[in-house]
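The complex is shown incomplete by one protein chain, all other protein chains being positioned as in the whole.
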Amino acid sequence: MAAVLQVTVHRGTAGARRAERFEVPSEANQTVLDVVSWIQQNADPTLSYRFACRVGMCGSCAMMVNGVPRWTCRTHVQKVVDRGRNGGRDGGRIEIGPLANLPVIKDLAVDMAPFFDKWVAAGAHHHPTATRADAPSPVRPDSAAREVANAGIECINCAVCYAACDTVAHNPDYLGPAALQRAWTLLNDDRDGGHEAILDAVSGFGGCHNCHSIGSCTLRCPNELDPMTAIAGLKRASARRVWRRG
Amino acid sequence: MLDVRLYLAQRITALLMVPFVLVHLAVIVWAVQGGLTAAEILSRTQGSPFWMLFYGGFVVAASVHGAIGLRVIAHEWLGLRGRVLGGLTLGLGLVLLGLGMRAVIAVVVA
Partner (left out) sequence: MKTLARSHPLWLAHVLHRLSGLALALFLPVHFWVLGLALTDPAMLDGFLAFAAHPLVKLAEFGLVFLLAVHAFGGLRLLALEFLPWRAPHKTAAALALAGSFGVAMTFLLQVI
């Protein structure tokens, strides 16, 4: 008989959460998203969850898998399954829940609005300086600022870092790693005309200075970005500005 | 709950305390040899402008640093915010500063 995965799924709406157990056939090549899809297609069609691309480009399928925020489409069950005491002969255990630190809509789908609102609050949107009539501004790819900006531009807004962040969990006003890393890339982008506005936005009571450099963001980022170092850059830039102004 | 100014105050007092703490640790290791008496402590510190500035500066830095640190913990672990949090920060800072200055006066001036 084929091995069976024991899957716990945290379900329900914000006010009424419950854990449900499902038995899912174990496969040789199986992602956590495959497991969630199997449950929705074969066990309970009312299970709500998000996904789109299935190849780690869109950033919509992030969930908590055994307590760790991950892209479910790029997470192999065999790499994360809890084999327990009997060496996993029964297929092992896996616990799946909605992303932490965000309000739950239903089952595994969270409301991403607070996450994106904080991008705006961090000034992490482009502040244009030119019109389409102007010539494109030259950007030297090997300039120091551009290299710093390049380090953070591969973020796809999946909110894995936000769900991993202990500081967000205890301090709900904190803007969080993704928004602050975006603010840092814009601050190092010559074409952005809002550097002062960005520094104002990240210097308030919810800003970059609340970060404790715990580094869960950098540890968990599926794109191997380093928001912790980006936030340290914002701390330096904003502190230097206050120091200069007195 | 920390803006850039509170953050700077926290980090500047931290930097100031680097030499304070290292000297303090060295004095502890040195002074406890053979036991401590009040007379021994006071003979080292009384009437000394150096220890006055040293411990005075240490107390000011530690009061600011401790009050901001406790503010962060009160917000993250107890959920305090707004004016209550501001009042707590100021109150803790003043208590630490008052007790600390009294201790400095006791061992240096009196």
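Going by the order they are written in, the chains are A and B; count residues from 1 in each one.
Criterion: a contact is a pair of C-beta atoms (placed from the backbone, for glycine too) under 8 Å apart; a residue touches a chain by one contact, two chains touch by 3 or more.
Keep in mind that this is a model prediction, so the values were computed, not measured.
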Practice task
Return the single residue from A:V4, A:A43, A:V68 or A:I105 that touches the missing chain.
Solution key: A:V68
Exercise for the section: Have a look at B:A9, B:M52, B:L88 or B:V107 and name the one touching the chain we're not showing. Expected result: B:V107
Fill in the blank from the handout: Full-complex touch with the removed chain, picking from A:E95, A:D173 or A:D200, is A:E95
Fill in the blank from the handout: Note that subunit A touches the absent chain at residues 10, 64, 66-68, 95, 97, 100, 164, 166, 169, 212-216, 219, 232-233, 235-236
Problem - Residues from subunit B at the interface with the omitted partner, ascending - result: 11, 14-15, 17-18, 21-22, 24-26, 28-30, 33, 35-38, 41-42, 59, 62, 66, 69-70, 73, 95-96, 99-100, 102-103, 105-107, 110
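Heads up, the rule we're going with is that only the chains that are shown with their structure count from here on.
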Handout entry: Approximate Å spacing (C-alpha centroids) for the pair subunit A, subunit B
Key = 39
Exercise for the section: Give every residue of subunit A touching subunit B within the complex, in rising order. Expected result: 167, 170-171, 173, 203-205, 207, 209-210, 235, 238-239, 242-243
Exercise for the section: Spell out the residues on subunit B that touch subunit A in their complex, using ranges where they run on. Expected result: 1-8, 11, 75-77
